[in-house]
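Excluded from the complex is one protein chain; the other protein chains are retained at their positions.
We just call them A, B and C in the order they show up, numbering each chain from 1.
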Amino acid sequence: MATAKVEAGAAGHGAEPRGKRTDAGEATYLIAVAEALWEEMERDEKVFMLGEDIGVYGGAFKVTEGFIERFGATRVMDTPIAEETIVGMAVGAAMEGLRPVAEFQYSDFMSSGFDEITTVLARYHYRTGVRLPVVLRAPSGGMVRASNFHSINPEPWFAYTGGIKIMCPAFPSDAKGLLKSAIRDDNPSIFLEHKWIYRRIKEVVSEDPDFLVPIGKAEVKRAGDDATIVTYGAMVHKALEAADTLAAKGISVEVVDLRTVYPIDEETVLRSIEKTSRALVLYESYRFLGIGAEVAAVIAERAFQHLDAPVMRLAPPNIPVPFSPTLEDAFLPGVADIERAVDELSAW
Amino acid sequence: MATAKVEAGAAGHGAEPRGKRTDAGEATYLIAVAEALWEEMERDEKVFMLGEDIGVYGGAFKVTEGFIERFGATRVMDTPIAEETIVGMAVGAAMEGLRPVAEFQYSDFMSSGFDEITTVLARYHYRTGVRLPVVLRAPSGGMVRASNFHSINPEPWFAYTGGIKIMCPAFPSDAKGLLKSAIRDDNPSIFLEHKWIYRRIKEVVSEDPDFLVPIGKAEVKRAGDDATIVTYGAMVHKALEAADTLAAKGISVEVVDLRTVYPIDEETVLRSIEKTSRALVLYESYRFLGIGAEVAAVIAERAFQHLDAPVMRLAPPNIPVPFSPTLEDAFLPGVADIERAVDELSAW
Amino acid sequence: MATKTQKVDARKRPLTDDRLREMLHTLKLCRYFDERMEALYRQGRLPGAIYSGRGQEGTHVGVASALRADDSLFPTHRDLSAQLTKGLDLPRVMAQFWGRIDGYLRGRDGNSHIGDWQGNRTFAVISHLPIAYPVAVGAALAYKLAGDSRVAMAICGDGSTSNGRWHEAINTSAIHRLPVVWVVNNNQFAYSTPNTLEFTTPTIAERAVAYGIPGVRVDGGEVLEVYEAAREAVERARSGGGPTLIESVSLRWRGHAGHDPATYVPAEMLEDYMANHDPVKNFEEYLLAEGAVNKEDVEAIQQRVEAAFDEGYEYAQASPFPETGDVTKGQWVEDGYWEADPGRGGGTEAP
Partner (left out) sequence: MATKTQKVDARKRPLTDDRLREMLHTLKLCRYFDERMEALYRQGRLPGAIYSGRGQEGTHVGVASALRADDSLFPTHRDLSAQLTKGLDLPRVMAQFWGRIDGYLRGRDGNSHIGDWQGNRTFAVISHLPIAYPVAVGAALAYKLAGDSRVAMAICGDGSTSNGRWHEAINTSAIHRLPVVWVVNNNQFAYSTPNTLEFTTPTIAERAVAYGIPGVRVDGGEVLEVYEAAREAVERARSGGGPTLIESVSLRWRGHAGHDPATYVPAEMLEDYMANHDPVKNFEEYLLAEGAVNKEDVEAIQQRVEAAFDEGYEYAQASPFPETGDVTKGQWVEDGYWEADPGRGGGTEAP
């Protein structure tokens, strides 16, 4: 879980600059996101960004640091605190052929623009055939001691609504490749950047300007035979951590990273269950009707004859993310909880 | 499905008065809702209503017809078209000890008040211990040719959020008893009135001023042995219709009406599955992350050893409710679809 | 910046007689369409809902006439007359009302929730009020970024001004001086709710002060007065002068929707407006007095209008319903539904 230093830095984003790739070419998730935006802005002048404090300040998490100097204030637009209008503007600009990328300062504030997202953006193409290549970006998720107004996982609200592709990458390469795909996609998308991952996870990321990761495809991040953990976002890293310790105990766990949570890649999930016959669905969105509820229902419906155990779920309760570190740790699934759940599954 | 006359009357609510009980004491769902409001307004002067056109006009569906004459404009308050503020007002009034019942003209417009509902109303008690006895009422659901802006099923958005009890009654008695319980409950609730049921379903309804139906309890509306249909709202009536024809074919179906969709009554559902070993989850909210996704996940997790067949789901796709009658019929699960699904289940 | 409400002198800039006659034709078309559709609704021959714009044609025709074909219009459920003025094709509009495949939205949406973005640059109406206002800001932003001279115009009702989106959109457009015209069709009621329960100022136009933009209040019963105010506002927007707020006052002659008898509207008020503020009658009389038309012209226009309606009705009834197999198509661009011709095998029998 988060360290004391991180607690102090909880909302302590933005102090430090975005940073650079290491000499070995490793990029943090934060840098990978920024590179995707920069490359697409360079490639296509129809791409522009709007949001609160993304220009002069460079964004609450410094993702867009330096963009206004390169692309100017018309393509890097600081907006008033008016989320409904930020989304509406993105829709209107897209209707006129632009490719807007709107930043929410935190995914928590997507509820403040909810009506334009769910009533206009999500439905307009089905109703009219007009293309809305809009990307809504937002830092999401907890584990950084930022309390319930800066830690939400909004993806189930929008997955239920339909009409918008939703990505929740766990690794820098997936973040860069999926964001570039989203910007090039003619459908609306919501791209959620997990703030716990931003500066923690780094890896070598492609510098090919056309490096893309396909939307709607899950990926097996670790192969295994005894049980499958289906997960996404920050929980992927918890799952991999647990898989290590379980391996030591002789339990071989396969970790499937959904990467895109709407629509979901049922085939990759089912292929894994057919192999392992045991499924743990792990997710940071709330247990009741979080993304994992759909995943579990799909497995129960389509992999019934392959299952040797009930489809288990591990996720936080449907309550506001609490501030106090003792409470937030109890609220979130931890590595130990995951190991316990897999043990239970294996006992069947 | 809906008849031609109904089509003409799609948004053709409000023309006719609310009507009266039959001499046999039967009340429509619409009358049952109005009686619940009237009795609770009489019983407790802290109860008051606010919403658009609920006063002089009596509400878009005439639920509050005659209320302003009896209770006056301060307890039956016509508001501006400002849903965020309607919800905020209800919260503020509740903080000061009142028991507000706010009407949304259609549940579709709950997205316009989404932030105050999910960020303030849903979380405040957990954060502070302050009680918010607020009821948000809204006509919901399709099947009346009212198209996608007047047919939505919003309950999964709020069930995911947590902190608010959500009721979707299918019968007049449940509507009256649950609404009275919601008004007396010290927690926030969302009460969804299915507009297809309003004037269609009538039954004898208790006139006991303290007639209450417990929140959070499902009910078996029809007993059966071969398969269970877990459903709620208007789909309960489709399920019962299908159960009749299936009975003729010798398939005995049990119909479980959730009545409250958050939290859900897992025990009643599981008891039925233990008996029938076959589950069809039928729901009008969208398939992906609609209420049934959670129900299916719960069954898969807790009734695994009792299942003789996969947990099947029948629900509309996650697209805007289409206007054209051919499309809306194809969009919604019909009685024939239900029969087909149960046949499939029984084949296992 | 002058934000006091000003009386516009419509005579200052007369249109050509052809334009004036065309305007009369549009006014009469909208009026006749509105009346006939209500009659069909009452007979139970029209599915879904209707939101009559009767009595407000001066507002709708006046503002939309000030737009170029490549300007965009963002209307509400009430503003079908503005969309007809912008150029929508009557038969396809009627096909939409009957849920047919030849409607602009292929039967996916109904009644006045219509739009023709690809053709006439009108936004497909969304119920939620005034949800298109922020979208118009985005279109105007695109025009400014492209550096071209196009203009966006959005319409909403008096009641919609009490919604937060109304404030956000106007404020944001004012900050960036975007080429947009904000129209409020003040028909004095929001469903059953009167102006006095929607806002406190004597006029809506004067609220432009809060955004530092010009506000104009005009008589919706006088189409030329409305037109002139809209023309000025559009010109201002085109020339980089930023947004304008136009309040056009009329009365909603009919109920909120077809089902609503609107008994809450004072009878004298209604009589007064129908007698003295009828935009169609007033304009017809004006053109006759000016000699721009004679009785025969008016007769001819009326016949043209009625013929067009009957033709549209036949077209709609003959158009098939969408094919049920297409219901899930068009959710994603890549499924190609909107690029191909839709199936026409849905038949004309309502299920």
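We adopt the following convention: a contact is a pair of C-beta atoms (placed from the backbone, for glycine too) under 8 Å apart; a residue touches a chain by one contact, two chains touch by 3 or more.
In this text, all values refer to a predicted model and were calculated from it rather than measured experimentally.
*Asks:* Using the touch definition given at the top, which of the shown chains does the missing chain touch?
*Replies:* Missing chain, whole complex, touching shown chains: A, B, C.
*Asks:* Have a look at C:A39, C:I175, C:M269 or C:A318 and name the one touching the chain we're not showing.
*Replies:* Once the missing chain is taken into account, the touching residue is C:I175.
*Asks:* Which listed residue, B:M95, B:V220 or B:A247, touches the chain dropped from view?
*Replies:* B:M95
*Asks:* Using the definition of touch stated at the top, determine which of A:R145, A:K165, A:H194 or A:K238 touches the missing chain.
*Replies:* Of the candidates A:R145, A:K165, A:H194 or A:K238, A:R145 is in touch with the missing chain.
*Asks:* List every residue of chain B that touches the chain not included in the displayed model.
*Replies:* Within chain B, the residues touching the omitted chain are 48, 74-75, 79-80, 82, 84-85, 87-98, 100, 115-116, 119-120, 124-131, 162-163, 185-187.
*Asks:* Which parts of chain A face the unshown chain closely enough to count as touching?
*Replies:* Missing-chain contacts on chain A: residues 1, 4-5, 7-15, 52-53, 56-57, 60, 78, 80-82, 84-85, 105, 108-109, 111-112, 145-150, 317, 319-320, 322-327, 329-331.
*Asks:* Identify the residues of chain C touching the omitted chain, counting contacts across the whole complex.
*Replies:* Within chain C, the residues that touch the unshown chain are 162-168, 171-172, 174-175, 196-201, 206-207, 209-213.
The criterion applied here is as follows: only the chains that are shown with their structure count from here on.
*Asks:* Taking each chain's centre as the average of its Cα atoms, which is closest to the average over all protein Cα atoms shown?
*Replies:* Answer by centroid distance: B.
*Asks:* Rounded to a whole Å, what is the gap between the Cα centroids of chain A and chain C?
*Replies:* For chain A versus chain C, the centre distance works out to 41 Å.
*Asks:* Send over the residues of chain C in touch with two or more other chains.
*Replies:* Residues 105, 108-109, 126, 128, 164, 331.
*Asks:* So which bits of chain A are touching at least two other chains?
*Replies:* In chain A, residues 115, 119, 126-127, 162-163 touch at least two other chains, as defined above.
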